[in-house]
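A single protein chain has been removed from this complex, and every other one stays in its place.
Let's turn to subunit A:
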Amino acid sequence: MKLSLPLSFMLSSLLITLSSAAEAQCELSPSNLQASYQLTSSDNSPNLSSKNSSHTSQLNLWRQGNTVAHQYPQTDITESWFLLNNKQIKPTRFFDHYQRGIEYQPGEVVHGKSEHDWSYRYQFISDKLISQLTLSAETGKGCERQQVLTQTSTNSKIELVWLPELQLISRFSWTKNQGKHQTHEQWQLTELSHDANKITAFFKQLNHYNMTDYADIGDDHSDEFLTKMVTLGFVEHGASGFYDTEGKAISDGHSH
């Protein structure tokens, strides 16, 4: 099932098909889904030549069992993480254009971040940060149950519309004011699918990429792809404003 409408409408439509019993509890699995987000960041700075700078991009979230993937269509890069039984997290970076991938060791530092918080990758927002927000409203039942969580300080405001049954962001906005300088970011869920075939096909495609253990990057300097990696950069450089300096708030204060 693929939906391309506003979330409230999506979930309303979804629930029509569910039984009344199911309305009380969500029967959709949070561990098998695909969610698309539109990310908008704006920067209203008096110092910028263009005083209202804004940027929009797309990000897809894929989950299948203990694997979660973040797909960045703009950069043809997908990052995925696999949660091991011992709770270690194994990162993998896929270069979709080249159909190549780099496998990293579980628990190691990748681009300045050692993966220890599964919730951060699974949900885009860590459980720890969610726990720091204040519940201001709650509506709906079953899969449609949503919570509005906020945090307001002198210079910034966070508002999260959260779908607890699906462990999914419906909308996230973050505004920061520094004098006349205002930075704003917004995440909006635009599509949600639980189509098992589609999800399986996505991960199957990744599994067919030519993979390289990151320990082997130095082994073969005749491999043009590995040499080219130098200029491909990391997702953080090519994606939305989410990972930009100010966007780190969503990741539980992590900085790199």
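Before moving on, here are some points about what is shown:
Quick note on the criterion: contacts are C-beta pairs under 8 Å (C-beta built on N, C-alpha and C of every residue); 3 or more make two chains touch, one makes a residue touch a chain; residues count from 1.
Going forward, contacts and distances are computed from a predicted model.
Missing from the rendering is one chain, named in UniProt as "Alkaline phosphatase" (options: "ABC transporter permease", "Quinol:cytochrome c oxidoreductase quinone-binding subunit 2", "Alkaline phosphatase" or "sulfate adenylyltransferase"). One of A:105, A:134 or A:155 touches the chain omitted from the figure, and that residue is A:105. Of the listed positions A:27, A:138 or A:220, the one in contact with the omitted chain in the full complex is A:220.
Although one chain is hidden here, its contacts on subunit A can still be listed: residues 65-67, 82, 84, 86, 88, 90-91, 102-112, 207, 211, 213-215, 217-222, 226-227, 229-230, 233-234.
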